[in-house]
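Heads up, one of the protein chains got dropped from this complex, but the rest are sitting where they should.
Chain naming follows the written order as A and B, and within any one chain the residues start at number 1.
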Amino acid sequence: MKSKPTMLKILDIVTVLLLLAATTMVFFYAPLEAVMGQVQKVFYFHVAAGWVGMLSFLTAAFVGVMYLVKNDFKWDIVGLAAVEIGMVFAFINIVTGSIWARPIWNTWWTWDPRLTTATIMMLIYAAYLMLRAGIEDPNRRARFGAVYAIIGFLSVPLTFFSARLFRTIHPIVVGTNQPGAQGSFDMTPAMLQTFLFSLLVFTFIFIDLLWHRIRLGRLSSRVEQLKLKSLE
Amino acid sequence: MNGQGKTPDHISQAESIRSAAASKLEANVPSLSPGILKAVWAVVWKDLSAELRGREMLSAMLVFALLVIIIFNFALELDAKTRAAVTSGVLWVTFAFAGTLGLNRSMAMEKDRGCLDGLLLAPVDRSAIYFGKSISNLIFMLIVEAIVLPVYSVLYNTNLFKPGLLLVILLGSVGYIAVGTLLASMAVQTRTRDILLPILLFPVAVPVLIAAVKASSGFLEGIVFPEILPWLNLLIVYDIIFLAVSFMVFDYIVEE
Partner (left out) sequence: MNMDASASAIIRVNNLIKRFGLKTVLRGISFTVQPGEFVALLGPNGAGKTTFLRILSSLSKPASGQVLIAGHSLPSQASAVRSRIGVVSHQPLLYGDLSAYDNLRFYGRMYGIPSMDERITEVLELVGLLSRRRDLVRTFSRGMQQRLAIGRAVLHDPEIMLFDEPHTGLDQDACEMLDSVLSEVGARGRTVVMTSHNLSRAAGLATRFDVISRGLIVASTRQDNLNPGELLSFYNKATTKQ
């Protein structure tokens, strides 16, 4: 097995540096928000994590289609990698959302459309992994995974719309009428820069992790192959 | 293979019988392929016949649905006013769970005795299998809903027979079954089988359930139509998207 390619090594270092830079920006560059205080800073990584969650979903659906069309296993490895990463980041998104909500609205959870959709997205990811776990044949596993990734991806926007429609017609029962993650504060330019930079950094993290996970997937395939060869 | 060039008797005899049979076949039957509609109808008829014989699945779905409704009564302990507000929620939760039972059973029937292979061996388009199963699944779900509605009306002294509600039930069931049939076909081919279907289906069916509940309560509470319309639109959009997509990917689920 080849050792880590130079590009990946560089990407690793760059990603870590970027993450450090982003954290510094969040704590030292972005101003303190008037109403919410320190807690508001969770927002930057919260939204970025959510963004990665959605990016993963899109990736999984796209490679799902590619797998069905091309019937090449390499697409399947990417799909599984995307889902695993997406699940982690969706979880981070939800937890940071919760951390943000608690001091501001005095509740651990708001049924705000984005948070609700993120939770459902995470459940779809979990279902995807459980689906794969129940299948022995690798070809079927890849096919079913691809199909579910596509179906799941298509349902998420509809879930978001229905949750949002739900919200506009009925106010939330618990908590105040704050529009939650809609961004109830105005962003100063510094905030905006920090926000966009965080998005960029997290995208780098996504690509870096995805690459690592794909390598892992390929390595595990190789091991399987060697195992089969030795049994013959 | 005979190097001599002289074929043995029984083979040349077989040859002549075969060509005679073949020409007879060709004369009677230009092409053995029944066309999609006939095949869909055949599948639906098969499912209905099999079920009408023993009615096991329908009775299970019905008893389950009624039990759920009764449990809700004790679990939620509602007075008449609050109950009106949650009726649509209770109904749809019931339909969703009973629907899952039916979907599981319907696809398990094909897995049993290898029947899915039997369907795949027929010279018909795979979409005929998808539409046939979807239609019969829909019919079963509608039957259960048709029985639950009057029972609920009687038990809780409310009138559920508003035409708007019936429309919502139809649209919601169609969407639910469209995705459900596809996912059930997958679930039944895995090791975890029955347990997997709700896990796969519910997160993806959330838009249908939300829209169906909101539209149902809209009609029940007599809310003005323009406010219910967005929910109906959402239902229709969902139905169209998922019928189309499920039909397109179904091949990949059943073919190896």
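A few remarks follow.
Everything that follows uses one rule, which is that contacts are C-beta pairs under 8 Å (C-beta built on N, C-alpha and C of every residue); 3 or more make two chains touch, one makes a residue touch a chain.
Bear in mind that the values here come from a model prediction, so they are computed numbers and not experimental data.
For the omitted chain, the shown partners it touches in the full complex are A, B.
Remark: the residues of chain B touching the chain excluded from display are 1, 3, 8, 10-11, 14-18, 20-22, 25, 28-29, 31-35, 38-39, 41-43, 45-46, 49-51, 53-54, 109, 112-115, 117-125, 255-256. By the touch definition given at the top, chain A reaches the unshown chain through residues 137-139, 221, 224-225, 228.
In this section, only the chains that are shown with their structure count from here on.
Inter-chain centre distance (chain A to chain B, centres taken as mean C-alpha positions): 33 Å. On the chain B side of its complex with chain A, the touching residues are 179, 182-183, 186-187, 189-193, 196, 199-200, 202-207, 210-211, 214, 227, 230-231, 234, 237-238, 241-242, 245-246, 249, 252-253, 256. The touching residues of chain A, counted against chain B in their complex, run 68, 120, 123-124, 126-127, 130-131, 133-136, 139-140, 143-144, 146-148, 150-152, 154-155, 158-159, 161-163, 165-166, 169.
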